[in-house]
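Working notes for the structure below.
For this view, one protein chain was removed and the others were kept in their places.
Residue numbering begins at 1 within each chain, and the chains themselves are lettered A and B in the order written.
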Amino acid sequence: MTINFNKETFRGDYSFHNSEWAIKRFPFPFHEDSYMYSVNMEQHSGGPAGSVFENRFDVDEHYVSEMEDRAMVLDEDPLRCQSLPHMTLAGWDLLELIMVSKSEDYPDLFQLYRDGDKWRWVNKPLGIDDSFTFLDETTLPYGPMEYITRQAQGDFCVLDQRNDNLWMDAGMVTTQADWSLDFDIGMNFFEWHAPVPLAHEMGIFQRALKFLLAVKQGAPARRLNWTMTVNPLLDTSPENYHKWGVQKTTLTPENIGKKQHLRVELQSFFRLPRSNGLVFPIRCYLIAFEDLVTVPKWGRRLHRVVRDLPVELATYKGFIDNRPLMLDYLSQYDDGLPTSPGVFPDLDSEPPLAK
Amino acid sequence: MSKRMQEALKFMSKFQFPDSIKSRPVYGTLAPRAGASHLFVADAEGAEAILDVAKQDPSIMARAHIIYIPKATGTTYSDKLAALKPAQLYIGPSYAAAVPRLRRVLSDMQMNTQVYLTGTEGLMGQAQNEAMDAGIPHEFIQTEHRGSVARRMQCVHCKGITEDVMTDPFECSHCGLNLFVRDHYSRRLAAFQGVRVDAEDPGNVPEKVELYK
Partner (left out) sequence: MTAAPQKTRPGPAPIDVIVRDIVPLNELVTRFEFARADGSAFPPFSGGAHTVIEMQDGDILRRNPYSLMSDPADNSHYAISVRRDDAGRGGSLFMHNKVKIGDKMRLTYPVNLFALDLRAKKQLFIAGGIGITPFLAQIKQLAKTGGNWELHYSVRSHNVGSYVDELTAHYPHQTHIYYDEEKNFIKLDELLSGQPLGTHVYICGPKGMIEWVHDTANKMGWPEQNVHSEEFKAPDPGKPFSVTLSQSGKTIEVGETQSLLEAIEAEGIDAPFSCRAGACGQCETTVSQCDGTLIHNDHWLEDEEKAAKTKIMPCVSRFEGNTLVIDR
């Protein structure tokens, strides 16, 4: 398939934009008119044609620019990509997983040639053509995890499975919603989720961990998570919070449609065969409010979700102060009409905005 | 010192930490356990916890190595620790100075070694890392908090560690930013996380409040 890759920035002049195609396939995360935590896992084995769920690792128009932004983040702060010594084998597992998946799902863009352990990887959009020996780090310009995740959209947490728990022992984290790999590396599942309000008491993490420990090779799972970001900034890291935090105070009724973005994470979970680890890709999708409301169902629903969200969640997700402004804007797109269950827009059947 | 004062001091030196989030360490009470050798690392009032363990099982002292940093307690505990007759006793001026010795001792230790850490959170966190690097799982290392409740804080922005933090907010001793104190704790860094307190409203820094008040 041909994808026209955008030339855009996720910082500075923020020239990021979504085409009509990107807007229509956006992974809207709310299947009903309110939101509360749940262990909302399902099998990651395909989805509707053209959707972000169809392929194992979705590639879209933002691919090239996102990878350029990642390279800039890493130049500024190499600590965003770390791998504890015992995790190199898991890194090779991830490299194989991404190379095999992408070359099969996007054969026009990615090619993988294998002759025993002699491999050749061609990445057309990024102009890469590298030959190397599988399992021999000296034949790659970076460690295997860093090498392949510099060519894959979204963050990657590579988890070691030990003592009935998961340990964040490696990762490439440059598009995170306000957490630090450098701080969290080495923590277990409950520890790295410690700052999330309410969920622990609800038993969410105990159930999620049981599920994840049992994810099998060949049967990956996925779920959606979400938050809000002002400006299409991918690098909303705690490290740079002292630089981007103040952007939240620049919203006005005139600019909120353009600047306020819904940020959705498509999280997936794959068992890694040689290391028995688990990889947790976190793929970040951004959409400006003014683009989101062009889908009537989403406009109606987002208003209701934001309005009724418990104050602890709105605070933890960082938009409590801007909520009134957001509701002023979104209420224009909520005519009170009912919305259908499920996340997909019903473009043919839903009524246009009656306002 | 009178017996009453001693009891009062003991009660005061063991702080009741409020309930917190899942990454915040929870300390226990040291107890003697079976093992081929016993390694104690302590600072200041942590010596009291060692004395308590020895009372429960004096026999482990024959195979014990005590590394002790008195800090402001001076000589209050040194004689008492010596009187336990541990196989080895080191009394040093600072944790940093003790690290080479600690690493050397750990490099020879065997799997059935018991490790006991007691005193301030900063000492316990850092010593725990040394033991983990040597190959002891952290769940197996005993810890008991005694004495100061000051925290080691990592500035998430410049990565510098500020020692002995007792207020919220505080100034990063490396880059000077005003940081608020989080309970989110990294075992690997042996520090809590500090984040800029006035990021969304530069210059608006709240009054300092003492920790746990």
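Convention: contacts are C-beta pairs under 8 Å (C-beta built on N, C-alpha and C of every residue); 3 or more make two chains touch, one makes a residue touch a chain.
Since the model is a prediction, treat every value here as computed from it, not as a measurement.
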item	value
From B:67, B:109 or B:161, residue that would touch the chain that is not displayed	B:109
Selected from A:275, A:322 or A:339 as touching the chain missing from the view	A:275
Positions on subunit B where the hidden chain makes contact	33-36, 106, 109-114, 134-137, 139-140
Footprint left on subunit A by the chain that the document does not show	27, 29, 31, 40-43, 45-48, 51, 53, 85-87, 89, 160-163, 210, 213-214, 216-219, 222-224, 273-276, 341-344
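Keep in mind that, in the parts below, only the chains that are shown with their structure count from here on.
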item	value
Cα-centroid distance, subunit A relative to subunit B, in whole angstrom	38
Interfacial residue positions of subunit A with respect to subunit B in the complex	79, 163, 180, 182-187, 190-195, 200, 238-242, 245-246, 248-249, 321
Subunit A contact footprint on subunit B (complex, rising order)	21-24, 139, 154, 156-157, 159, 177, 182-184, 186-189, 193, 195-196, 199-202
